[in-house]
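For this depiction, one protein chain was excluded, whereas all remaining protein chains were kept in their positions.
Labels run A, B, C, D and E following the written order; every chain starts at residue 1.
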Amino acid sequence: MVDSLLEPVVLFFILGFLTNFLKVELRLPEAIYETLSIYLLVGIGIKGGLQLSKIHDISTVIIPILGTIALGITIPFVAYFILRQLGRFGPADAAAIAAHYGSVSAVTFAVVQTYLDRLKIPYDGFMTLLVVVLEIPAIAVGILIARLRASKEKPNYRQLAHEVFLNKSTYLLFGGLIIGYAAGAERIGPVGVVFVDLFKGFLALFLLEMGIVASRRLGDLRKVGLFLVAFGIGMPMLSALLGIVVGLVCGLSLGGTAILATLAASASYIAAPAAMRIAVPQANPTYYLTASLGITFPFNVIFGIPLYYWLTQLIFHL
Amino acid sequence: MVDSLLEPVVLFFILGFLTNFLKVELRLPEAIYETLSIYLLVGIGIKGGLQLSKIHDISTVIIPILGTIALGITIPFVAYFILRQLGRFGPADAAAIAAHYGSVSAVTFAVVQTYLDRLKIPYDGFMTLLVVVLEIPAIAVGILIARLRASKEKPNYRQLAHEVFLNKSTYLLFGGLIIGYAAGAERIGPVGVVFVDLFKGFLALFLLEMGIVASRRLGDLRKVGLFLVAFGIGMPMLSALLGIVVGLVCGLSLGGTAILATLAASASYIAAPAAMRIAVPQANPTYYLTASLGITFPFNVIFGIPLYYWLTQLIFHL
Amino acid sequence: MVDSLLEPVVLFFILGFLTNFLKVELRLPEAIYETLSIYLLVGIGIKGGLQLSKIHDISTVIIPILGTIALGITIPFVAYFILRQLGRFGPADAAAIAAHYGSVSAVTFAVVQTYLDRLKIPYDGFMTLLVVVLEIPAIAVGILIARLRASKEKPNYRQLAHEVFLNKSTYLLFGGLIIGYAAGAERIGPVGVVFVDLFKGFLALFLLEMGIVASRRLGDLRKVGLFLVAFGIGMPMLSALLGIVVGLVCGLSLGGTAILATLAASASYIAAPAAMRIAVPQANPTYYLTASLGITFPFNVIFGIPLYYWLTQLIFHL
Amino acid sequence: MELVKRTLLTIISEAAIERLLVKDLQKLGAHGYTIMEARGGGAHGERMADEEHNRNIQVEVICERAVAEKIIEHLTQTYYRDFAMVSYFSEVEVVRPHKF
Amino acid sequence: MELVKRTLLTIISEAAIERLLVKDLQKLGAHGYTIMEARGGGAHGERMADEEHNRNIQVEVICERAVAEKIIEHLTQTYYRDFAMVSYFSEVEVVRPHKF
Partner (left out) sequence: MELVKRTLLTIISEAAIERLLVKDLQKLGAHGYTIMEARGGGAHGERMADEEHNRNIQVEVICERAVAEKIIEHLTQTYYRDFAMVSYFSEVEVVRPHKF
């Protein structure tokens, strides 16, 4: 645990996270934040595409994809149920928060990869594909629940499909995957140096900023109530368990299962908030932003990842 | 051809180019666009300076420079003539467009270098110098034609000279050249890593953005009419032929000639639009921007470069 | 001397510095300037932390730290005295300028490190710690003098302490130090590539911008009078001498002493101006900005560093 | 130079709904609009533009009084409940009245 | 839709004092404020926002006339001597008068 705290990218996150407590005025400019997101998404995609290009029998990917889709549909429903029944949230707020927890955080994915790479734990070559797959259904399910439960309008299915399949994150991840796959290891050359070899350094810079953003969100902790704080820690653990089960059932490797668990545990804070503000305007953004960005994201980066890996090991060695 | 489409930097361009068709909302922030332009211009310059510092007999550069100046004066006149006679454009619009096609696109230069480097085709060490040389006369000629044909005011020659010799692009390219030349391979060290070795990765990121920008321009295609679309593809081919002739006459290598052809074919979309908006305000920016950025740039990056190289080979082996 | 002018990072600075004279319109976007500052501060910190992690007996650091604190308190008093007595400046202006010259420029530190690294001159592993130490007292002393001499209000000591210990620069430098120290050489890996190996390339880009900023400041030269111009060159030389004396007394190496001299000679232009505008609003920003940014910074980067190194050698070989 | 009175409608709201607002303006008869980045504070707390979701925009529309009234009516019904929003009128004089 | 008159106070000043200004506004009774990035020129020379220390901001406050007068009085005493600053009133109409 202490060991994983000494990982430089985690240290960068903590450096950012402390700014709010120490009242240090520090922010990366918005333009850099946006550019780093684009860079990281494409970089994750390219790395995944290069790994994918080494898989011989592409049909081995089908079962994990189906399992991941099931996971992506299940989690928002479970989250919605918990938020409604235990948390006493209204349907709009519950649906919007649920969409966040069904979706994924690509940066958390990058951190868990970094974690496993350092421990030299191998994982399946198609994990990045699963990120894309897991991202897609959750936002759709969230919007659908919201539309059905919290508004009188009929959902605009065409616009919904566009938002879900062609949002910025999905497009960049998928585009990177295709570039990596099409170019392959021989052609990627110096482009690979910038997007793959330097990846971890720029991830560190991004995590500095994410730490700052997350710690600012903590200021709203009082506003969201104790239940949501507990949810922000408990829900990812529950999702991680579901992820481990799916990983086992679909025959993923140990490393792959730990990654799927982390993906399931992660909550979106880029695609989902933007989509929800428009699709479910009645939902209070303070709830979903504070939960996913202020609680779940730091929890996952600092404690969650080693925990999910440890849990996966435990279950694999049963 | 397919092979050249699999080049990662071209794939990045295509990834950007598709956004408009798929209605994906993606942009690199303006600040990054500007910074990457500066970086790429200096990087092109430094690489050129390092190559230049290896040339023993600097007098071999004189004939190619003179040939390039001739090329830079000829192309805008040819373009002006075609636009006036065949395209029935007014003098202001014709002059402004002509200036764009006489000038060069440094990014297209970077892409053709990348293309030849991958094929391991050598080229003359002074090609970057020719970029600077080719950029300078065209804008001046364009402004002069415009002033003589489309306005009553006498051209302000001092301001014109400043705009032509000391615009941002020329200054950065030339500054980079001098830094590369003065520092040389032994001193450039880690600065060379960032500006030369990582160049292609950042070029890819820039081309992602250029693809987005170019594809947005396509929305104005209806406004510019069929003639300009044809001009945007035909003019670069004509200029490429002129470039090949000049390359042959001046004794450039095969690679150098292919580069000169590409330079001739490329159209400016940074220095020229800014200069023309002020110097020829009556000209409609939609025309020159759509032609140079929406048509000629993508054509060159995707199809033009392999075509000009193939043409050069053909003519060299006559 | 000529040799040090051929150093690429210095050439980048000069390329920026000439823009104002040649009326070239060139600026790096504000967002990039800010991001590069953050990157450089963290990078300096990490490099220093890695060096620090190699020191066996940490107690050897105590004496140099004490000496540096003494230096950081002395310089602003000396500067204040000179500005009041010889320069006839009012107490507010004198105090504000003095704070700038007591504080340090982290970028100048990076340039002197680059200079010594290229000459392969070794220096003590704790120099980055001294940057932090030297930065802290000067701003405090400046604010204190100003409060005592130029205003009736009692200084708000808590806010003062916060400004001094938890300003952005100090936080990032110190944070980087801790990350480098905690992660150590084995863990820093690819994060080290971006923040240490690529450092010089990004420093070059930043110096391009600093050159532009500095040269714009020169426009205000007429407004500040001849005395301040002389002060902007004479004061750093005096401070450098004090720095050499402290270095000698505290037993620093030759390289370490040259660095301490340069640190003493450098003037702040990020933390100090922001702090002074609020703490001493009566002071005219044109004075301190022009002196520290327009005169002292370029002087140090181009001439000062080789000079201080030469002086250090001279005194060491007495 | 003859100057004619028109109404300047200013809307300050969340950047998230820029697209929706522009569509509404065009539908309700505005011939043009100007948008600027903004931040601020009000009943919905601080919106200091330090993250995408708390960025504001200020939208300005010069139009005839009747159009401005139609727009503000629409805004009140559509956005006031769920979004941070302030809007107000002021009186301006323009040179080319047909344009607005 | 009933519209009520309020005063729009606009302040253009140095970005360095943004925090101080916002605190002052809140203390003096403003219920909200909007800030935009600006550059410009005036008695203190060109402030073209090309460096942190010459960046301007434009602050807008909609409030009752009395509050606006209290604020401008305070600005005059506190900042006019040492800082680049311009401020002015204009008359606007709002829908929800209780808000301002």
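Here, a residue touches a chain if its C-beta (ideal position, glycine included) is under 8 Å from a C-beta of that chain, and two chains touch if they have at least 3 such contacts.
Predicted, not measured: the structure shown is a model, and the values here were computed from it.
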{"item": "Neighbouring displayed chains - absent chain, whole complex", "value": "B, D, E"}
{"item": "Touch with the omitted chain, as defined above, among D:R6, D:R39 or D:H53", "value": "D:R6"}
{"item": "For chain B, the residues touching the chain missing from this view", "value": "27, 30, 213, 216, 273-274, 277-278, 281-282, 285, 289"}
{"item": "On chain D, residues whose C-beta touches the chain left out of the figure", "value": "1, 3, 6, 8, 22, 31-37, 62, 90-95, 99"}
{"item": "In chain E, positions touching the absent partner", "value": "10, 12, 36-43, 56, 58, 69, 72-73, 76, 86-91"}
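Basically, only the chains that are shown with their structure count from here on.
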{"item": "Neighbouring chains common to chain C and chain E, by label", "value": "none"}
{"item": "Fewest hops from chain B to chain D - one hop per pair of touching chains", "value": "2"}
{"item": "Between the pairs A-D and B-C, the one where more C-beta pairs touch", "value": "B-C"}
{"item": "Whole-Å gap between the CA centroids of chain B and chain C", "value": "41"}
{"item": "Euclidean distance of C-alpha centroids - chain C vs chain D, Å", "value": "47"}
{"item": "Junction residues of chain C, two or more chains touched", "value": "29-32, 198"}
{"item": "Contacts with 2+ other chains: residues of chain E", "value": "none"}
{"item": "Pairwise chain contacts under the document criterion", "value": "A-B, A-C, A-D, B-C, C-E, D-E"}
